[in-house]
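One chain of protein is taken out of this complex; the other chains stay put.
Up next, chain A:
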Amino acid sequence: MKTAVVVLLGMSASRLPPAALSLKQFLQRQKVLQIYRTLLRTIRQVPDEADRRYLRDWARGEFRRNKEATNQDAIRMMVTQARNHLEELQKSLALARS
């Protein structure tokens, strides 16, 4: 039970109420959720239905796979990676639209 609590405390997408996290962890969690939401919104704009489904499954898989990460630096790296993916996707969409 105790180890489970310790693991949960470090999770960036945690089930515990925010009061159990430090401020930094709380802000990081918010950032992760924010970028997840932005990514899903951008994926919605993809014209092809099959591509949309593939991208959504990919995004879901990526975020869920790293859900248990506890190292702050690792999480920051992953968030930056996600942001790069998001920018790439937005650029491709802009190109496709023009």
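Here is the rule we go by: a residue touches a chain if its C-beta (ideal position, glycine included) is under 8 Å from a C-beta of that chain, and two chains touch if they have at least 3 such contacts; residues count from 1.
Definition applied: contacts and distances are computed from a predicted model.
Q: Just by its UniProt name, which of "Proteasome subunit beta", "T-complex-associated-testis-expressed 3", "Acyl carrier protein" or "60S ribosomal protein L4" is the chain not shown in this complex?
A: Answer from the record: the omitted chain is "Acyl carrier protein".
Q: Where does chain A touch the missing chain, residue by residue?
A: Looking at chain A, the ones touching the missing chain are residues 13-15, 29-30, 33-34, 36-37, 40-41, 44, 60, 63-64, 67.
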